[in-house]
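With one protein chain held back, the other chains of the complex are shown just where they sit.
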Amino acid sequence: MERTVLLAHGGGGVQTQQLIDRVFKAHFANPYFTADDAAVLPMGKERLAFSTDGFIVSPPFFPGGNIGKLSICGTVNDLACMGAEPLWLSCAFVLEEGFALEDLERIAQAMAETAKEAGVALVAGDTKVASKGQVDKVFITTSGIGRILPGIATSGAKACDGDAILVTGDIGRHGAAILLAREEFGIEAQVTSDCAPLWHLVEASLKTCPDIHVIRDATRGGVGTVLYEIAGQSQVGIEITQEDIPVDPQVRGICNMLGLDPLYLACEGRLVLMVPKEHAQDILKSLQALPHGQGAKCIGYVNAHLKPGSVVVETAIGAKTLLPRPTGELLPRIC
Amino acid sequence: MCVGLSAKVVRVDRGTALIDADGARREVSSQLLSDLEPGDYVMVHAGIAIAKISESDTEESSHVLAGILNPKDNQLS
Partner (left out) sequence: MQDDVASKALSLLKAYAGPPLKIMEVCGTHTHEIFRLGIRQVLPASLTLISGPGCPVCVTPVSYIDEAIYLALEKDVVLTTFGDLLRVPGSEMSLAQARQKGAQVRMVYSPLDALDIARQEEREVVFLSVGFETTVPGECLAVQEAEKRGIANFSLLCANKTMPRAYEALEGSADAFLYPGHVVAISGTQTCKALKDKGVSGVVCGFTAAEILTALACIVHESEKGEPFFVNGYPRVVKDEGNPSAQQLIADTMESCDAEWRGLGVIEGSGLRLAKKFSARDARLRFAIPPQSGKPNPHCRCGEVLKGECLPTDCGVFGRACTPTHPVGACMVSSEGTCAAYFQYGQS
């Protein structure tokens, strides 16, 4: 392992995991410690989910949202994926000296709107100001508490042979929107971030089938990274069909320009679910009936005949190949 | 090497062309191609339009296949 922190350590892939294992797990270990999105804490007869997430995004405003909306969605979605109804959030701001108050207000407004949509209350906060250049405009950390629905126990380790794999909409739009907003590659497209709070989707699918095995939100490393994480945790093989993966044509166009694969572009409003095959159609229907789930699709199945931990893609010509593993920082391939 | 992008020309303006790939757009150099017009399809590499495209890949492939299987019926070399 490297002796300094690399950008790839924040990419959400293998290297992030190594950093957590080597530095944080080594020092923080206790019975409740989790490397998952949220810890599960017993509280009387209830089980609480507790989660925290830091947000740095450059630029802080992008088509389809801003860092404020993102900071609510991120924590709400981490709780939701544990089957927990999000109840309370706290937020801490680190602001750069000179940041426009008007922009801060737009961020706060987006946070309030998103919290309302998610049914969660912002109950505590903190503000620090750093001198110019010490932070990039604004960093936000949110923490949240949710109540896990009785009888629900989803986990990344519970994917079973035959499970249908669902995604709740077209993939990679957040990553593509950020790429465009950075204006580094001179590309223009009408792509908005998929950034959305997903509790209502989780609630609806659990109501349809309380026995859903895995619920995860695809964030930094995209859907490809989540599939590998689940395949590893559950020690199962996963098979997806290339042509069934929903991708917005413009996102596909951007990926073709830069030699990127949408499976590794970030999402901020997409769930990956592993559900018993016989309930897949009903769950899809309940997802598609909600605003953030209209594009939900089944993209493949868990397959016990494949090597545990592997993700296989059926390609356009009907061949089956391994999906490349995510490898940290996403670099365009051009020459 | 040489990732290529096939895209439609939207606008041509003094050495540059605005190209569209499924709705994603970018200005590229059109200096290597003469008489480009809006509606043409081009192959773009690293921000430069390098060739005009005459047909779809599947039309092309069926012509190429026909060419090798029935060499008398066409002029492809």
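Labels A and B are assigned to the chains in the order they are written; within every chain, residues are numbered from 1.
Rule of thumb we're sticking to: a residue touches a chain if its C-beta (ideal position, glycine included) is under 8 Å from a C-beta of that chain, and two chains touch if they have at least 3 such contacts.
Every value quoted in this text rests on a predicted model; they were computed, and no experiment measured them.
K.L.:
Mind pulling the chain B residues that touch the left-out chain?
P.N.:
1-4, 26, 28-29, 31-34, 43, 45-48, 50-51, 53-65, 67-69, 76-77
K.L.:
Tell me where the left-out chain touches chain A, residue by residue.
P.N.:
Residues in contact with the chain left out: 4, 6-8, 14-15, 184-187, 257-259, 310, 313, 315-322, 324-325, 327-329, 331-335.
Keep this in mind: only the chains that are shown with their structure count from here on.
K.L.:
What whole-number Å value describes the gap between the mean CA coordinates of chain A and chain B?
P.N.:
The separation of the two C-alpha centroids amounts to 37 Å.
K.L.:
Which residues of chain A touch chain B once you look at their complex with the stated criterion?
P.N.:
185-191, 249-250, 252-254, 256-257, 259, 333-335
K.L.:
Touching residues of chain B toward chain A in the complex: what are they?
P.N.:
Interface residues on the chain B side: 1-3, 5, 20-27, 44-47.
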